[in-house]
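All protein chains but one are shown in place.
Each chain gets a letter, A, B and C, in the order it is written, and its residues are counted from 1.
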Amino acid sequence: MLYRTAGQFKTSYKADQALFPVKQDAILLGVILVFAWVVFPLAASEFTFQTLLIPILIYALAAMGLNILTGYAGQLSLGTAAFMGVGAYACYKMVTLMPWMNPIVAILLSGVFSAGVGVAFGIPSLRIKGFYLAIATLAAQFFLVWLFEKWAWLYNYNASGAIQVPNLEMFGVYVAGPQADSLVQYYVVLAIVSVMTMLCINLTRGTLGRTWKATRDVDIAAELIGINLMKSKLTAFMVSSYIVGVAGALFVFMWRGAAEPNLFDIPLSFRILFIAIIGGLGSILGNYLGAILIVGLPVVLGTLPAALGVPIASSMVEHINVMMVGALIIFFLIIEPHGLAQLWRLIREKLIIWPFPH
Amino acid sequence: MRHFTRLAALAAFGAVLGTGTVAQELYAPNLAYRTGPFAATGIPLMNGQRDYMTMLNARDGGIGGVAINFEECETGYSTEKGVECYEKTKGQAIVTQPWSTGITLQVLPKSNVDQIPILAPGYGFSPMADGKVFQWAFNTPASYWDAASMMLEYIGEENLKGKKVAFLHLDHPFGKEPLPLMEKKAADIGFELLPIPVGLKEMQNQSAQWLQIRRERPDYVIMWGWGAMNAGAITEAVKTRFPMDKMIGVWWAGHDADLKIVGEDGKGYKSISFSYPVLDAPLMADIQKYVVDEGKTLSNEEEMQGVFYSRGLVISMILAEGIKVAQEHAGTAEISPSDLRWGLENLNITEARLAELGMTGMVPPFQTTCANHTGHSGGWMLEWDGEKFQKVSDLLQAEAEVIAPLEAQMAAEYAAANEPWPVSACN
Amino acid sequence: MLDDTKPASAGQTVTDIALMELQNITLRFGGVVAINDISFDIRQGEVRAIIGPNGAGKSSMLNIISGFYTPSEGQILYKGAPRPAMRPYEVARTGVARTFQNIALFEGMTVLDNVMTGRLTHMNAGIFSQALWLGKARNEEIANREIVEKVIDFLEIQNIRKTPVGRLSYGLKKRVELARALAAEPSILLLDEPMAGMNVEEKEDMSRFILDVNDEFGTTIALIEHDMGVVMDLSDRVVVMDYGKKIGDGTPDEVRNNQDVIDAYLGVAH
Partner (left out) sequence: MLNQIFVAPFVDMFAAPDFLLQVLWEGLVSGILYALIALGFVLIFRSSRIFNFAQGIMVVFAALTLVGLYEMGVPAWVSVVLTLGVMFILAVSIEKIVLRPLVGQPDIILFMATIGITLFLIGLGEIIFGGENKVMITEALGIPTGSVVFEPWGGLLILEEKDITAVGVAGMLVVALLLFLNKTRMGRAIRALGDDPQAALSVGISLQTIWVLVWFIAGIIALVTGVAWGARAGVSFALEVIAYKALPVLMLGGLESITGAIIGGLMIGMLEKLFEIYWGQPILGGNTETWFAFVLALIVLLFRPQGLFGEKIIERV
């Protein structure tokens, strides 16, 4: 009865195109937003901010960027982390070259650089498809990480080759750097991620979304009904890399505080790919669900033995954790290859007709 | 989703409570790595550290009558995991032992805010020696710049002038750490420095680097290696017929197991070290009695004879001494992180103290102060004799007059880049 | 036609103005000649069928018209002017829409979204306007949705509007594909075997829709079909191909009585 949609009629196309045609969805979202904006910040400890809330949001955003490219436009990419790196280094250069710049503006601008690099590395997608393209994106992955190491200008010729986030102020409050408070950083991340999510929802439900999905489903037919594949694929690379770049800047500036080049190496790319796929390709919600599972669950699992007083060596916990993540990936792929978002969709469909199954 | 996060938050909450200190216990967690590509070098160190604390708890009931909770948090040498461990432990911990230059760089800026001392013995950021700037960080008893300086000193200025020195290093903050000092020394002495980076993905296949070494014909190879890179480099060196006695590694490249792969062929390979295994030291007997015989060790006999295990013991000793000094100063056994900082700043490990600890010859004497967080113990040159490492030099000392200004300069740069950064006067 | 703001050309009957003229078209793949020097025209408002046995080159011909293949020789006159070399999507934007022999719907989308893709050539809101869902993008979305709903009503697929196309029956998929092509308001509609694999009932429905489209909107249609009965009933004029050559061209009656066609095609095939 909770999800009864009977009695909710749409009287115009405009109403039908509203974000949440079903009232209960809007209520659920409202509850989630209240939790995200009010309850969590009040209740969460420093540990929860740093290991769960902030990273889950940032990872979800990165996965959303990847999802635009892979889930919506059908171009498999294994180089996400490198584009996050472009965003992070661009942001670092901007705030160190122009210290007067507003940090949030810098973060949002850094995506522009990754978008540019993304488009450049997206050009091969016009000729190369499928796994070949996936391997081609690895060229970007390895080349860019190499560049982060070799191009000393990028890290201001630091002896360590790592970048360190300086203390950045906005309206008299530290938002980045060691002096920044977790709560402030959480709100900055939450605001940016919320806005980006909104933009992504709009883009994917409109003309561009249909263009991308058409390119993904049958590229030849898409071209024959008038879609410029080059434009479609390159806009996907552009939008995706922009989001991923912003996520990368947030990753370093709002969470990690410092970064070395190999942070942006392939394990991070895979991690984000896991999130996008376990969450559900071609879904916005899925990125959040995937991030909770892939980022949040291991953290929680890691604390369990200690919390329960089970004496297991921490290295054993880590081994088991790695195994568990592997097994979980396989498990979820088997029970629902279309991801957690699809699982939720099915549950929701059941709820709509519940308790009368026929 | 809501349900999920709440569950997560609950569990996390429980975890924080769960790791809380029980009364009469000092929580001194170790951000260990027994997994990942660097596990090979990590495990013996972690075992040594752990066994020392286990021994203290069993023999003396801890330090000053308080047991030490020496819990490990596994990082796998991953910076991300490391930060997670840091956040998880910092609530109760009196110390952070980050165990990787990457993690150290990451938690270093937070140290002023969180006010927990970072203990990074023999690693981390060399300018941490400047205690005025890095009030909460300690790289006792010797820094990477100390290591580089001692290695060059061992080779001798006269043997270096006009020569070519290849600097084979891991392409990682750790490997790049000694570069500023090496570059300065190269200019001062007048030798050609040839940095050769080894990527993280190439650690096990260094044929390109060694082809370069063969082409460039350097007179010496100084190696800043770690984990799987060490074995890779040493096997390649043997294969390329690079004279082993012209190859010197940093202390993390002096791991017995890495050399055992080449055995006899590795004879003559050297490694600088601030620690040395003394198997008949009284401490070893106590370890045997209170830890090994009780079945509490994770180590094995072969590993316990190696350089890294005994270095683990030394590192825990430094922490234990810091706690002891702090307890005496604070007048209570249950010290706070800032008490421990005072303790680590006022270490005075003399020969006499080492004898009391039963560790004579395992580490050179050293002393820290508020302004000097390293102690600059100096070190010994070890040489592989085909079976194990032997001490082949007297105590070497790093050139303080070269290093100190460089430390001060780079510490100041760091502080400037991280404005606002509190600097202490150390009066 | 579907869009009320445009001058309606409905009710238009077959004219003798050539909408498209194909002149001496030849298509080669490596050494294989798929189409050999074929010329014919498609007149404004007519239903033009292309028939021939398997491998005659019909699909290749349709692919040339829709711009998927570039002819090796020959030229295409479209709306009175020679058509330059174009990418397929550019051809689509000149008012050429098509369906596919093996259904090429976008399986990951609903029926509504699939039909909406037919409108993509008419939508041009910028990326920022779309991202913010403001002004132009929003108005455009609503305006085009109205047109699409008309097509959906016309083809009687209202009740499956929100169904993902993957769940539809074969016959319905064909109809959705027709809807998608129709939504583009094409000047010329290409149908590649619109009735292949259908049962009699579905064929009747589809025939009705094709005739209605032609009658009510005056859309020019070129189609390939195997079912001779259907072809003869539907089309105004027929081109017959065999082994890449044109062997007949005319009204269904003329073609039926053409000796070459009987020999090469009808006689052999049946």
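The rule is short, and it goes like this: contacts are C-beta pairs under 8 Å (C-beta built on N, C-alpha and C of every residue); 3 or more make two chains touch, one makes a residue touch a chain.
Predicted model only: the values in this text are computed from it and were never measured.
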>> If I consider the whole complex, including the chain that's not displayed, which of B:A208, B:A352 or B:V392 touches that chain?
In response: B:A208
>> Considering the complete complex, identify which of A:M170, A:L304, A:M324 or A:I352 is in touch with the unshown chain.
In response: A:M324
>> Among B:A28, B:V95, B:M128 or B:I196, which one touches the chain that has been omitted from the display?
In response: B:I196
> For chain A, which residues touch the unseen chain?
Replying inline: 70, 76, 124, 127-132, 134-136, 138-139, 142-143, 145-146, 149-150, 220-221, 224, 266, 270, 273-274, 277, 281, 316, 319-330, 333-334, 337
> In the whole complex, what residues of chain B lie against the chain that is missing from view?
Replying inline: 34-37, 39-40, 42-43, 171, 196-199, 201-209, 211-212, 214-215, 227-228, 231-232, 235-236, 239-241, 257-258, 260-261
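As a convention for this text, only the chains that are shown with their structure count from here on.
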> How big is the gap, in whole Å, between where the Cα atoms of chain A centre and where those of chain C centre?
Replying inline: 41
>> Averaging over Cα atoms per chain, report the distance between chain B and chain C in Å.
In response: 74
> Between chain A and chain B, what's the gap in Å when you average each chain's C-alpha atoms?
Replying inline: 36
>> Where in chain C do residues touch at least two different other chains?
In response: none
> Counting only residues that touch at least 2 other chains, which ones in chain A make the list?
Replying inline: none
> In the complex of these two chains, what residues of chain A are touching chain C?
Replying inline: 13-14, 17, 199, 202-203, 206-208, 210-211, 213-214, 216-218, 220-229, 235, 239, 282
> Which residues, counting only chain C, touch chain A once they are in their complex?
Replying inline: 66-68, 87-89, 92-93, 97-98, 100, 104-109, 113, 116-118, 120-121, 123, 125, 127, 130-133, 137, 140-142, 145-146, 149, 180-181, 184
>> Touching residues of chain A toward chain B in the complex: what are they?
In response: 28, 31-32, 35, 40, 43-48, 50-52, 56, 146, 149, 159-162, 164-167, 177-179, 256-258, 260, 262-263, 265, 285, 288-289, 292, 296-297, 299-300, 302-304, 306-309, 313-315, 317-319, 322
